[in-house]
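Heads up, one of the protein chains got dropped from this complex, but the rest are sitting where they should.
Going by the order they are written in, the chains are A, B and C; count residues from 1 in each one.
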Amino acid sequence: MSQRSERGNAVADWTADEMMTVAAARQLRDDTACFVGIGLPSTAANLARTTHAPNLVLIYESGCLGAKPDRLPLSIGDGVLADTADAVVSVPEVFNYWLQPGRIDVGFLGAAQIDRYGNINTTVVGGDYDAPMVRLPGAGGAPEIAASCREVVVIVRQDLRTFTERVDFVTSVGYGAGPGDRERLGLRGGGPRVVITDLGVLEPDPLTCELTLTRLHPGVTREQARAATGWDLAVAEGLTTGEPPTAAELTVLRALEATKSDGRLP
Amino acid sequence: MSQRSERGNAVADWTADEMMTVAAARQLRDDTACFVGIGLPSTAANLARTTHAPNLVLIYESGCLGAKPDRLPLSIGDGVLADTADAVVSVPEVFNYWLQPGRIDVGFLGAAQIDRYGNINTTVVGGDYDAPMVRLPGAGGAPEIAASCREVVVIVRQDLRTFTERVDFVTSVGYGAGPGDRERLGLRGGGPRVVITDLGVLEPDPLTCELTLTRLHPGVTREQARAATGWDLAVAEGLTTGEPPTAAELTVLRALEATKSDGRLP
Amino acid sequence: MAKLVSLADGVAHLVHDGDVVALEGFTHLIPFAAGHEIIRQGRQDLTLVRMTPDVIYDQLIGAGCARRLVFSWGGNPGVGSLHRFRDAVQHAWPRPLELEEHSHAGMANRYVAGASGLPFAVLRGYTGTDLPRHTPNIRPITCPFTGETLTAVPALRPDVTVVHAQRADRNGNVQMWGITGVQKEAVLAAHRSLVTVEEIVDELAPVPGQVVLPGWAVTAVAEVPGGAHPSYAHGYSVRDNDFYRDWDAVSRHRDTFRAWLDEHVHKAGATT
Partner (left out) sequence: MAKLVSLADGVAHLVHDGDVVALEGFTHLIPFAAGHEIIRQGRQDLTLVRMTPDVIYDQLIGAGCARRLVFSWGGNPGVGSLHRFRDAVQHAWPRPLELEEHSHAGMANRYVAGASGLPFAVLRGYTGTDLPRHTPNIRPITCPFTGETLTAVPALRPDVTVVHAQRADRNGNVQMWGITGVQKEAVLAAHRSLVTVEEIVDELAPVPGQVVLPGWAVTAVAEVPGGAHPSYAHGYSVRDNDFYRDWDAVSRHRDTFRAWLDEHVHKAGATT
């Protein structure tokens, strides 16, 4: 993730992945609770907590409520999460008492595939379920995070393999087949509010629920974004270009990343 | 409970209540787990633990597993129970993870009314449920203790008001209306194995499930026991007379009772 | 983050006439001071929920705050019956009291379902007893895998739950230990919550056996030292067993009860 991206802004001193992480972090508001998956979501959530959202409550499915790690955990069960949490609860409790009732404001998910309606696949790609081309890790906490959090933020690199007309397997429901599906299914959370990629930002159209390009990262064109999408990507009328990472954001992000290489503080 | 009983053995230096508590304690085997209600059951269980059953595991519904109180608690939530327990768990956990699966060997219950088939009432006496003559405390943990423990020991003073042909309200099921009823109801514990009173010991007849007088305390006659029972009490062919309390049992019991008066060690 | 409030303000803002109110605490950590404040503020028509409506609910019932009681064991632990509770059930004094009666296992699971955002809980319970005949909120449910019949009870979702705990920090993170009963579930099941604590501290030093409720899951916290008396706060006080024993005589007659209420609740004023 630390090598220079070839399609980001090659002049400014930041990579497309850094831009993506910064843009994701900016989506997290202070004084909210965020259910964090490992990897990019954890990096972005910790960046937010260390910059503009000091009271962001990080919840890890290992049972750590309010973790305040001073380094990036490699797994959702690293000791630093338990050591710095307000409370450590059992895994059944984190799902039953904290996630399921809708107490968590934001669910922060990654994806192996994502479709037009924000449905996510992290299970199998290609072939049959029983004989897949690629067997992925599977669901983990994602289906219920996607169902129960008040809103979902997705962070995922944008390319044709990932942004697909129809996911091969619905691991976590976005807007199903379109408007009204979440309500019909009885899902109580609001679904994906925003998808942050290395190219820009997609948001569901309020009427069609279709993921629509609403913002580009600096230096990225709408054509690049559309070319990296496996369906005919709609572009919002008011398409904007986001702010590049600030020096402060980059400094904190890189310091965080540096802690990940050996799991210890630099 | 400490005044001399008028119908116990008036010569020997122990009361009917003491005999009852000692007889109940003797029913508890070492290395078993016992779900203990407050009052007489707690006294008897602690007597057993302090005498012949040092590894008796006492479980209180307040969530204290393996409590080893050095004084008699007044309530099932006294601090001494938490301080001396192997583990303190939540109230939902004690019922769901420990009682319900049938992990507890013995459930130790009292009763306001008990009938021919060992069904217990601690809810209302007389009148209607909605307008009872006497409103009692109610169920507490008893229905599920009676349902799920491998066996139940009842400790209750024997008189016509209490030992009644039919309880006014079934709070906790013994043998229902007779043989096969526990199985039909799907109750997985064995039901009342023995009822200890201040007069003697009753056990369910293996064929009829009817509570049958199998043992008298020293100095008590079968006529006394039958006269204190609200149904035609069957008497076992091999009716025996139990052993009086030993000096050791009385010494420990009285020391325990002495701790109860002020909740502090003597 | 939970708001830090006075007890009087907390009760005024969070407990309303007609509310479903749960005061929990299993022998330990019973929020007596909050109960007294509810009496002082003259709340009416409450549906009182509690596994063990002991002396605190005897007082609320006798003071006329309750219309309905949802419970599983109503007695004075280790002492005997509750006379105000009995008087309300047997003689409708000072007003009639509707009952919804459960077992402990049922009530505990009802709180668990409430805390879990589920409409019901499943247990092995009540079977063969007379409780389902009088409590419609106990129904059979069939296992979709084995066909076995079990028992379902509906979730409890109090309008407000009140508990007492040892400590909170200034963000309203609450820490309790010792016998922690069903308090976490009762707080998480409720729409609003008020926690009284022995003290508010800068930092919650971890304690073995602790249960921590994050401040963002609690509505308000009030510092009320001794707020559990005659119940106790493990590490701060011991149970006043004499009070429980004496309550039997105090509560046995309406006039001695009323005199007690006047002197110890109404005249006492808010603790904070």
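Keep in mind that, in the parts below, a residue touches a chain if its C-beta (ideal position, glycine included) is under 8 Å from a C-beta of that chain, and two chains touch if they have at least 3 such contacts.
Small disclaimer: the values here were computed from a predicted structure and weren't measured.
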| item | value |
| --- | --- |
| Chain B, residues in touch with the chain not shown (by the definition above) | 31, 33, 55, 57, 65-66, 86-87, 96-97, 100-103, 148, 188 |
| Residue ranges of chain C at the interface with the undisplayed chain | 117-124, 137, 139-141, 143-146, 148, 150, 152, 154, 206-210 |
| Missing-partner contacts on chain A, residue numbers | 38-39, 61-64, 73-79, 81-82, 88, 90-92, 95-96, 99-100, 123, 129-144, 147-148, 169-173, 176, 181-182, 185-188, 262-263 |
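In this text, only the chains that are shown with their structure count from here on.
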| item | value |
| --- | --- |
| Distance from the mean Cα position of chain C to that of chain B, given in whole angstrom | 28 |
| Chain centre separation in whole Å, for chain C relative to chain A (CA means) | 41 |
| Overlap residues in chain C, where contacts from two or more other chains coincide | 112, 184-185 |
| Numbers and ranges of chain A residues touching at least 2 other chains | none |
